[in-house]
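Everything below concerns the one structure shown next.
A single protein chain has been omitted; all remaining protein chains appear in their positions.
Right after this comes subunit A.
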Amino acid sequence: MSDSGTLTQTGLVALTGVNKHFGELHVLKDINLSIAKGEVVVVIGPSGSGKSTLCRAINRLETIDSGTIELDGQPLPSEGKTLATLRADVGMVFQSFNLFAHKTILQNVTLGPLKVRKMDPKKAEQRAMELLERVGVASQASKYPAQLSGGQQQRVAIARALAMDPKVILFDEPTSALDPEMIQEVLEVMIDLAKQQMTMVVVTHEMGFARSAANRVVFMADGEIVEQADPETFFTSPTSRRAQDFLGKILKH
């Protein structure tokens, strides 16, 4: 399987020359990005800059027009079982949680391991309870998603992603739909994951999180990666005009 002769030093996630259009709109312009194992990459930028599309393209919830996306050295297949298998290794946390509405919290976490990994039901349940414990919602295990607060739902969504033992987790604006008082509880879980060397791609507007947990900040505007640097460098001395503008607008207060 591994044809490492041509793939020199690619990261766990590697995007090369990725382009995408929504009709006339060129939403991803020649994106090159490599993410190493254990790295936490925060993607920021003004709305409409293509950062969510980029995040969703990594597990092919968005198709791309050209370029390649590789996961652990394997190019993303276009459809079918092989794509499903690859997706199982990529966790995803959505802005609107997307917990399975007709399943209990516990079932939300066990469903993937049971149906995709064919895990033993007892083991899956045990592991799910450990994860729910870890994100602090174990006491809600038998409830339905609609009975939980947004912050709790999002923490369950993180547990659901972790239950698959993913190689990387994608966070698509995980706190943008939350009431302010619930943002912190979700960020704390994410910071905890980052400390444990989980590979993460995080699209967010939470600059505090970017500063404290990111290894690298990627700044996007108009479908392009304009600038990338470690958080300290990026926030104190951004080089591009657009990054300076953007930071000026959000860090004013």
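As a working rule, a contact is a pair of C-beta atoms (placed from the backbone, for glycine too) under 8 Å apart; a residue touches a chain by one contact, two chains touch by 3 or more; residues count from 1.
Just so we're on the same page, contacts and distances are computed from a predicted model.
J.: Out of "Amino acid ABC transporter permease", "Non-ribosomal peptide synthetase", "Carbon-monoxide dehydrogenase small subunit" or "DNA-binding protein", flag the one the UniProt entry gives for the chain missing from this complex.
T.: Going by UniProt, the chain not displayed is called "Amino acid ABC transporter permease".
J.: Looking beyond the chains shown, say which of A:36, A:88 or A:138 touches the absent one.
T.: Answering carefully, the residue with contact to the hidden chain is A:88.
J.: Touching the absent chain in the whole complex: find that residue among A:37, A:115, A:195 or A:241.
T.: Of the candidates A:37, A:115, A:195 or A:241, A:115 is in touch with the missing chain.
J.: Specify the residue from the set A:34, A:74, A:98 or A:228 that touches the hidden chain.
T.: A:98
J.: Using the document's contact rule, name the residues of subunit A that touch the chain not shown here.
T.: So the residues of subunit A touching the missing chain come out as 59, 61, 79-81, 84-92, 94, 96, 98-102, 111-112, 115-116, 144, 157, 160, 164.
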